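Not every chain is included here, but those present sit where they belong.
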Amino acid sequence: MKKLIFISILIISIIIYISYSQIQSASSESNQTDLKVSNETQECIDCHINYTPSIVEDWKQSRHSKMTITSALKQPVVERRISITELGEKNGEIVVGCYECHSLNPGKHKDNFEHFGQQINQIVTPNDCKSCHPQEVEEYSHSKKAYAVDILRKNPVYMQLVNATLTIPEEINGKLVCPEATEHTKNETCFACHGTEVKVDGTKIINSEIGEVEVPNLLNYPNTGVGRINPDSSLGSCTSCHPRHSFSIEIARKPETCGQCHLEPDVPAYNVYKESKHGNIYDSKKQNWNFNAVPWTAGKDFTAPTCAACHNSLIVNLNGDIVAKRTHNFGDRLWKRIFGLIYSHNQPKNGKTYEIKLKNGMPLPVSPDMSEYANDYLINSEEYANRQNEMKQVCKNCHTSGWIDGHFNKIEKTSAEADKMVLATTKLMVEYWNKNKNTSDNLFDDYTEKLWVKQWLYYASSVRYATAMSGPDYSSFKNGWYEMNSNYLKIYENVKKKK
Amino acid sequence: MKKLIFISILIISIIIYISYSQIQSASSESNQTDLKVSNETQECIDCHINYTPSIVEDWKQSRHSKMTITSALKQPVVERRISITELGEKNGEIVVGCYECHSLNPGKHKDNFEHFGQQINQIVTPNDCKSCHPQEVEEYSHSKKAYAVDILRKNPVYMQLVNATLTIPEEINGKLVCPEATEHTKNETCFACHGTEVKVDGTKIINSEIGEVEVPNLLNYPNTGVGRINPDSSLGSCTSCHPRHSFSIEIARKPETCGQCHLEPDVPAYNVYKESKHGNIYDSKKQNWNFNAVPWTAGKDFTAPTCAACHNSLIVNLNGDIVAKRTHNFGDRLWKRIFGLIYSHNQPKNGKTYEIKLKNGMPLPVSPDMSEYANDYLINSEEYANRQNEMKQVCKNCHTSGWIDGHFNKIEKTSAEADKMVLATTKLMVEYWNKNKNTSDNLFDDYTEKLWVKQWLYYASSVRYATAMSGPDYSSFKNGWYEMNSNYLKIYENVKKKK
């Protein structure tokens, strides 16, 4: 009898334990309480726990506070979140704390400063993250995101659009003139997403609770744009998607993150996703999904893709086979560029799109009359097919080949139809410009020109995104064909009005 | 003492069991692990587990994989999700697997093909689902959704709008002409929601991992529009709302599902809901609701209605009384049609709205001058009152009669005011057409005509939906009165400009 009782208790205890620990693990990551923090980091914490307590707490919730590099390296390769393979000269016995990141490469950091006895960089940059995540940073450095600042700045056509948009026209001698946009407004609009060039202009004094503190005086900051030019000259801002001191992979995998920049009217990726069946399932079921697992198992960790699933996460299927490799070059699985400039075209070979030139030197991937593509700078048809195929592997988890092929064919056809509409409108504009010899050199600073911009930047883009991700309203009434057709008629009226 | 210990353990065990099972049931449905799968379905699974593993997993998460028809029939009627009352010739000992659905009515299915020794239909249709869900399919067959393709295709006025929207105008002899829209574009826009006519054009060869596979070559596919015309001639696509192999009732009950098609600018039901207090409570509390319960108990399973609660779910109150019967005819609880065409009017008697004719043969429910309603095709005032009353029963769970009556009266008044504005604008258009004898026969292919369409299709609709579901911004600044008034003034200018 006593034995029975003992066994009963044992069984009960085990059940309780399992039940309890499941609940625990569902709500938080494991607590490895005896992990060591470096002395320097401890100093940071001791002070910042008082002055910015939630930053400290955010880090405590992060994986960085719960892992040493040594323990990270012990994991199977497919489950690793770091891409170094050896410890090197790093201290593998401590967790990754404040000092471990904010002290790297001081020689390169113009924002390095002495802060209560330590040399600290104010901004941690991709070049610092590279210390443990070299592959991710390398991949990112080939993406359009990394060059997002120069993509605008170094393209005179795009800068015409930037300047014509962000300015208050002035009437001089009876003629409207657009002054150049201010740096401030550019930073608050285009470069808020693209990134600013963060510069260090000496130091400034902050009056804090513990007296005056001298810190670097950063210009064009705060900013977390994806192509931010950092004080160490590196490009990008990992915190854009992995915010902030929790460095969350969960947040990066959720579409709301991408949706901060990729939204209507110009890039309605997020909006179309929300309208799609994928987005519908995400909204309904996400609370049951595991956004933290590495690798990310389709059909188990998630049952409909988010942006990250299709575009960059390491995806395995239910059998554990790798379906798609992780990439931080966000164009890697893309074949066609449907954000038409001003027509759809094969993806650029690399992220430096400001290098793209037509034969006459015009910095565009497709000529305005669609007669020429800047093929030297665009991927060829073989690479095009390869990338389509890569993406299809993700689809195949849940869709049959017939469905997938049908879907991919639609993207081709719809893009071509939208291009045709843009071409028809551009031809109207040529007539318009011929009739208005006295318009300014800027292609985008006249009301009818603004309508034309909407035709390709908003409406044709919207139609293509709507098809690519199946959110048909964005192809119809919401910035779709209804607006494209209506806008064409309006421009036609304006053109014909002119003599 | 031993007795005491024994009793203690017993009590503890019971507590644990209850606690544990509550947690379990909250997170997943029960696992009946010894359920039998048919041999045919097992064959499907054995192969597809490798090629489309997530489809298999999706099904495993579904109720279909966890129930036999026999066990479903044993449930109390009010809790049943099938509407057959007898097993008939079906095998009641197996779960509902791949083969059980994809093999039905092969004689009717033009998409039936031989697939590794089995005769398979590629698409499962409402006529197949009818095998277990006859009442749902019967109800659906009376809804406007079922006829959503012909509602457009067979109405020449609507097809004028479709063609004038989805086309690139061409200038011929100095006059703008609109070519007919392509089938492709129609499928990607209007018919993406309304449904396409899926046709079988022989077979095609798919190159898969296990070699070449011959499958039916489906045209106008993929599509999951609500009125899809299937290869067995049946109408509809159950997966539109109950996606995909999980056949989820949870997803169907969440407003994001309806919002895939019912969204601004033309049918802003979802947007208004999101802005409403109902939507606000849904967003805040949904994680605590039970979206899977049948029947669905107001005040317990949910504390604010979603689209499904008002329009089609089987609702009981906290005392277990039936408040509203389940219906898959989505118009059943609707009295007024507030999606004005071009005015609000009593709901059509049945889903075949393309049969509606005015005395002069015009295929509209209300004449353009509001002098005539096609009353033969619209429900009468008695039925109108009945349906209002049916809806009010749902409201009464949480609102007093005074509140409800006040709300319903508002819908009447606002609809009438919006109609009055559309009439005033239409009168302007009559003046416009009288002045422009040389406009084309198409009512919708001129810029001013497009503005007029927005007046009723976007703005007046928006005002009515805003009132019906209490999202006042859609009645004010967002596609509401501000736009209606402004648009009127613009059209007025255009009319007066013409001589």
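All chains are identified by letter, namely A and B, in their written order; residue positions are counted from 1 within each chain.
By definition in this document, contacts are C-beta pairs under 8 Å (C-beta built on N, C-alpha and C of every residue); 3 or more make two chains touch, one makes a residue touch a chain.
These numbers were taken from a predicted model, which means no experiment stands behind them.
Colleague: With 2 chains in place and all of them the same protein, how many does the whole complex in this file have?
Modeller: 3
Please note the rule applied: only the chains that are shown with their structure count from here on.
Colleague: Could you state the distance in Å from the CA-based centre of chain A to that of chain B?
Modeller: The separation of the two C-alpha centroids amounts to 33 Å.
Colleague: Sort out for me which residues of chain B touch chain A in the complex.
Modeller: Touch residues, chain B against chain A: 2, 5-6, 9, 12-13, 16, 19-20, 23, 27, 49-58, 61, 122, 164-171, 176, 182, 184-185, 187-190, 192-193, 204, 206-208, 213, 215-216, 218, 221-222, 224, 243-244, 246, 248, 250-251, 254, 256-257, 259-261, 263-266, 287, 445-447, 450, 457-458.
Colleague: Under the stated contact criterion, what part of chain A meets chain B in this complex?
Modeller: Touch list, chain A to chain B: 1, 5, 8-9, 12, 15-16, 19, 22-23, 274-277, 279-281, 283-285, 287-288, 298-300, 303, 317-319, 396-403, 405-407, 410, 413-414, 417, 420-421, 424, 466-467, 470-473, 475-478, 480-482, 485-486, 488-490, 492-493.
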